[in-house]
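Selected chains only, in their assembly positions.
For reference, chains read A, B and C in written order, and residue numbers begin at 1 within each chain.
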Amino acid sequence: MSEIILETRGLTKHYGGVHALTEADFTLRRGEHVAIMGDNGAGKSTFVRQITGVEKPTRGQIIFDGVEHTFESPIEAREAGIETVFQTLALADDLDVPSNLFLGREKVRFRLGPFSILDKRAMREATMAALVKTGVKIPNLSNTIRNMSGGQRQCVAIARTAAFKSKLVIMDEPTAALGVQETAQVENIIRTLKEAGEPLILISHNMRQVFDLVDRIVVFRRGRIVANLRKEETDGQDVVAYITGAKTGAEYEGAP
Amino acid sequence: MAQTTHGIGGLAYDPTKRTRPPELNVLAALILIILAFEVLGRMFIGDSFLFNTRENIDTLFNEQRLQIIILQVSIVGIIALGVTQVIITGGIDLSSGSVVGATAMIAMSFAQTAIVNGNPNPKAIFGEGMMDLPVIVPVLVGLGCGLFAGLVNGLLIAYTRIPPFIATLGMMVAARGCAKWWSKGNPISFPTESYAAIGKGMMPVLIFITLAVVFHLIMTQTRYGKHSYAIGSNEQAARMSGINVARHKVLVYAIAGMLAALAAIVLSSKNLTAQAGMGVMYELDAIAMAVIGGVSLQGGRGSIIGTVLGALIFGVIISGFTFLKLDAYYQEMVKGVIIVAAVVLDTWRQNQRGRG
Amino acid sequence: DGIGVSMALFDDNFLTVLRNGIQAQADAQGLSVQIEDAQNDVAKQLDQINNFIASGVSAIIVNPVDTSATQAMTDAAAAAGVPLVYVNRQPINVDSLPDNQAFVASNESESSSQGFTEQCNQWAAAGKTEVSVYVLQGELSNQAAVQRTQNYYDVIEAGKCAVKVNIIDQQTANWSRDQATSLMTNWLSAGTPFDGVLANNDEMALGAIQAMKAAGIDMNAVIVSGVDATQDALASMQAGELDITVFQNAAAQGGGALDAAVKLAAGEAVDQKVYVPFELVTPANMADYLAKN
């Protein structure tokens, strides 16, 4: 078992003429928590979409858990052990909370292939337990996601990721819409992952949060990785300098 | 931990005021339409729509009418069950009417009897050896046709990502062509007795209701149902949550195709003949039944119960017109108005709640 | 009470005349009839019959969508003891109809063959021995279309045609004038010489004529035949464009069907089979038909 859980080499994505991601070389070690920071439109979510099989990279390699993968769809990435909270949340608007939490891996009472009979009560109870951890309040779980507030939705997406075992967790701005209490709770969830030794990629614009939670910060600018900083060796102002382009990491010379 | 069984706190929540299921509105529309016919009947032709008024028969209800109300929509109803599932996943199936035509022709040609009134079958398609086959043969052949059409639809939609409207429109045109080509436009008649039994009497109703119950359970209690709603609600999200969307769609269209084929078998059996024009416009009726029953064409919302109620509304309208001796010239105009009115009522009552 | 009528299709010229014949006869006798439109759907027709039965009509007239689907209708009416009359199209079970059922119809196999035989004679009279023609078919799923096209081949095979006929192409225009215009124009764009057009009905014949006129073809050089003898067709014949059509006495069929239904409802005996013949119409006798449709 290698030290490194995820590695990308030369990962690149163009949308028509837009070079959203250029030659990204990224590594993540087992048990490590890394933050990705960067301006709006710097290519952070694009990076996440490439490594989770949502889109097909223009070129580049993805090595996960020692094996090179070309995920054709998010199912494959999930089956390989990557759990993701996407920035768009990826919830089904017309379904209620338990259905969304267990989407794609429902608890069943009888196995009958696609016609397996659902164990609704068990899913409902597990949902409550998972949501309580995020600290969110939802007066009626049978309401559809369409009728949830922004923060409630985000908590459902986070609970979904946290409720299942995985080899790597990716969270794209998980606390953007959360209130003070809920943010604290989600940060607790992340700390629990750290203790359990599960690696994490956290995308966030919140400097305090990043310095509180992660071991290392990777900065994206204009579609390129421009810095790779150990938390102890940097500070907020330094990171901002990389984000804005005032500085560029030594090993990334030539980046714009 | 959780304060109530309804959620995990936050706002005040009054469970007695839960939103009413939309099927109730459809049911209300159905009852309203029946009442309208009853009242109009008593006013204008001095007869009752629902109750028996003939002296020579002593039942409370006009049973013949109750039977025909549901009998005449059972066959399209069977199709509508499949169409409902397709629409819930956010798709549409325009091919079902044509698949009915093609399947009826093909299945019937395997269901012919050799001797008609002592003479050889004048409409025979195949030779001697293919006559008087056991009933399972035409049924399996027919279901096979439906399965094939459904698979083609599903595979096209799932893997080439073309809009369902186009894939099934193509199938609609092609299957109708196939129906005409099969026997070069000639009708195919004289089925065996066992084949004729499939659509005899109230059998179509029985088949329709049984299937409705089965698919109601499937849509509400199984993973298949849950995934159908999820895909219709937000396909991208369903994919990102790890549902195998493509495979699921193939399954849904295959089931819809088989249901259309089953409808074709029942239809040709009931009519003792198959002709290439069978099933024309059934796709629209089936879709309309589903939508009247509250199935959203955006996908993600609706139910089998709703569709069954939608089918009944159709049946009541058709029977009601004949009952009122409404001039055929006006029937279509009034039917158009009623279809719209039923849905307006439904939509309006839902909005009322939303504002409540 | 009253008589229920299920017509195969409302928006069909010929069947409209037939329907009017039924209505006129009913008005004359002071009867109430209820006429339904089966919209070319066999199943809908059977349901209509069941609805009539549920409403307690005294007799039913059916203009069958599909003549091979009549067994189920016969069974339904017989079970309820309601008299039934088939009109215009000969039911497949004509020889085994129960006593209180009858039919009034024309023999489709006579329809286009009369016109076509005449067309052959006209070519022969013009000194031709071999001709090339286009065939315009009605809806392929419709038996009348299949039968009328088949009639052409039957005439040729039976040697009843005075000239040798080559069919250049045979396509469907779905009974429609517009589609026939487009189809004919498409044919004309190939530039193949031809001597005539055989159309399953007058509407398509008129469409073909419009296309030929637009392309500047001399209408005296081609012989065009249709079926139905509609007013539009007769006007075209007067203008020297359409050459041959065939008249089917729709009103007589409709009136006859109503009479039969009334008698059966009253328990009287009637002829179980009534044939109304087709009549050939050419410029020579067309004046007789101007007021008939």
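Everything that follows uses one rule, which is that a residue touches a chain if its C-beta (ideal position, glycine included) is under 8 Å from a C-beta of that chain, and two chains touch if they have at least 3 such contacts.
This one's a predicted model, so the numbers in the text were calculated from it and none came from an experiment.
Peer 1: Which formula, in the displayed labels, matches the entire complex?
Peer 2: Assembly composition recorded in this structure file: A x2, B x2, C x1.
The rule we apply is simple: only the chains that are shown with their structure count from here on.
Peer 1: Averaging over Cα atoms per chain, report the distance between chain B and chain C in Å.
Peer 2: 33
Peer 1: For chain A and chain B, let me know how many angstrom lie between their CA-based centres, rounded off.
Peer 2: Each chain reduced to its C-alpha mean, chain A and chain B end up 44 Å apart.
Peer 1: Using mean CA coordinates as chain centres, what's the chain A-chain C distance in Å?
Peer 2: 71
Peer 1: Residues of chain A that contact two or more other chains, please.
Peer 2: Touching at least two other chains: none.
Peer 1: For the complex, which residues does chain C have touching chain B?
Peer 2: Touch residues, chain C against chain B: 2, 4, 10, 32, 34-37, 39-44, 46-48, 50-56, 65-69, 71-72, 80, 92, 95-96, 139-143, 145-146.
Peer 1: Tell me, which parts of chain B touch chain C in their complex?
Peer 2: Those residues of chain B that touch chain C are 54, 62, 64-65, 67-68, 71-72, 75, 101, 117, 122-123, 176, 179-180, 184-189, 267, 270-273, 275-278, 280-281, 318-319, 322-323, 325, 327-328, 331-332.
Peer 1: Could you pull out which chain A residues touch chain B in their complex?
Peer 2: Chain A reaches chain B through residues 52, 54, 73-75, 78-79, 84, 86, 88-95, 99-100, 103-106, 108, 112, 114-118, 128-129, 131-132, 136-143, 160.
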